[in-house]
Structure formats: C-alpha cells, structure tokens
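A short write-up of the structure that comes next.
Take a look at chain A:
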Amino acid sequence: MEGDITVTQANRKCSAVTGSTRKIKDNAADWHNLMVRWEKLNEDGFNVAGNLVNIRLTRSQSDQLVVVDESSSPSSAPSQQTGGAAELQDECCKLQDVIDRMVVVVKKMERLTASQQGFQDLEEFQFGLEGRKCPLFHSWNTKHFNESSCVLLDSFSQELKLKQTILQELAHTATSDLCMVYLSCWLHQPFITAQTRLTLEALLLETGHHPL
Partner candidate 1 sequence: MSKPALMSLHQALRKSFQTLEGNQKVWKSVLADCSPLMGSLGNLAEQSRALSNVQISNTPLRDFPDLEERLRFKLSQATDTVLGKLNEKTSSLQSVRDSISNQVSAVFQLYEQNTDSLDLLAVTERSATAPSVSDMLEWLQDAERHYRQQFLRRKTLLLTLRADDLSLLESAPKRWKSLECPGAEDHITDTLCKVSFFTESQ
Partner candidate 2 sequence: MSLRLLSVDPSDRGSQRCRLGPGLMSALGLGLGSPLLVSVPGGSCLCTAWPRPDLAEGFLQMDLKCSSPGVVSHPPTHLNLDPDQLTPVPCPKLKGVKITVVVQGVDFKKLTPPGLVHELVKDMLKGVHVHEKHVINLENFDTEIRYVVIESINPDSASAGFITSKTCVEIVGIQTLRHYRSQLQHQQIVPLGGLEEVSASLREMLQLPLLYPGALRSLGVSCPRGVLLVGPPGVGKTLLVRRVVGEVGASLVVVRGPEVVGSRPGESEEKLRAVFERARSAAEEGPCVLFLDELDSLCPRRSGSSAPENRLVAQLLTLMDGMKRSDSFLIVGATNRPDSLDPALRRPGRFDREVIIGAPTLRQRTAILSVLCARMPVCPSVDMAELAQRTTGYVGADLSALCREAAMHAIRGSSKGSGEQTVGVKHFHEALKAVRPSCLRSSLGRTELSPTSWEQIGGLDEVKLKLRQSIEWPMLYPEAFVRLGLCRPRGVLLYGPPGCAKTTLVKAAASTSHCAFLSVGGADLYSPYVGDSEKALAQLFRQARACAPCILFLDEIDSLIGSRSNSQTPNSVQTRLLSVLLNEMDGVGLKTLERRGTEKILQAEVAEENRTQEQSDYQEVCNNNVMVVAATNRPDCLDSALLRPGRLDHIIYVPPPDQQARLCILKMCTKSMPVGADVCLEELAAKTELYSGADLENLCKEAALLALQEENMAASTIRHTYFLRSLGTMSPSLTAQQIQAYQKHPR
C-alpha cells in the first residue's frame, strides 16, 4: 500500500489541506510506509537469524559427533570449526545490519511522534487547553493523533529492544529450545499486536488515506 496522498471525498470537508492537517496526514502516510519497511526488514532478519541458528546448532551437534543435517545449512558442508565460525560471524554481521536499519526506522518513528507532540503543543497554544472545536478530519482531535503515535512508537521500540537482545544472544545459545524461542520471537513479534495494526488502520482511516 502506497502512501500517496490524494484528495478524496472524505478529506475535502476540511477547507484546505494545509498546515497541521496537511502535516498530520503526511505523518500518517509516513507511519504506514515505515511499518511496511519494518515488515520487510523483519522478514530479511528472520531468514538471517534462521541461518544463524542452523549453523550454531549444527556446530554444537558436530561437537557431539552427531550427524550433521546438511540440508539445514547448505553452505556449511566443509563443517570446519573455523569455517563455521567465520560463517557465523558473517551471518551475525548481516543481522547487525538489519537491526541497524531497524534502528533507523524507529528513529524516524520517534521523530514522527515528536512532531505529533509538537502539533499538540501548537494547538494548546492556539486554542487553549480544550483544544480546537472542529476536528481536523472526521472525529479525532490532535490529542488522539498524539496518543496513537505513542502507542505505535512504544510497540516498535519494545520490539526493537527485543530484537537487539536476540541479536546479542542468538550466536551464543546452544540449546535448541531457546534458539527456537528466539526465532519465534523474531518471527511473531510479540510486541506488535493486533492492536498496533488496528491503531495504524484507524489513523489511515481518519486521515482519509483509506476510504471510510
């Protein structure tokens, strides 16, 4: 779903798409784009993490002279300790790279939330504590937007923290159960809940990116 802004029936009600309205709408679109990017990164990261776990487990298995499951780690055929370690290092770097990019995404999200806070402050300055009388779009006031942004940012920063922890531990974990838990944490993203997605959807609906 693209974040292009088109003037639709829904948001024509507001006299002009300028100022805060315009900015908030753009922010909503950015939220959407950032989340799409996050999903892409998550997928990439999962593949890397999967490889990492395979190499790790294969190593600890071959330490115990257990038959190596070749198919699970196609490139580890030489299965030399050093080779395995190098490979491990390689994958770790890849994962670090993914996480770095995720950090960038979350940074951007932070900026979005900060600007949202700025709108609220501006509004308070303009209209006093009760806020504006007529809603910017359909029904939400600025505070609503601010809250939604906070919810979204919270989820993603928690998730990022989780992923960073996983990155640090994954290469050092030998028990398959714990590895499995790390992987499923990565895949299922426990802190990005259905609520998170609903919030984004609500944001998009309100701002008119999605028709009501």
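With respect to how the candidates were assembled, all candidates are chains of the complex that A comes from, given by their letters.
The rule is short, and it goes like this: contacts are C-beta pairs under 8 Å (C-beta built on N, C-alpha and C of every residue); 3 or more make two chains touch, one makes a residue touch a chain; residues count from 1.
These figures come from a predicted structure and were not determined experimentally.
Asks: Pick from 1 or 2: which one touches chain A in this complex?
Replies: The candidate that touches chain A in this complex is 1.
Asks: Flag every residue of chain A that touches candidate 1 in the complex, lowest number first.
Replies: 158, 161-162, 165, 168-169, 175-178, 180-181, 183-185, 188-191, 193-194
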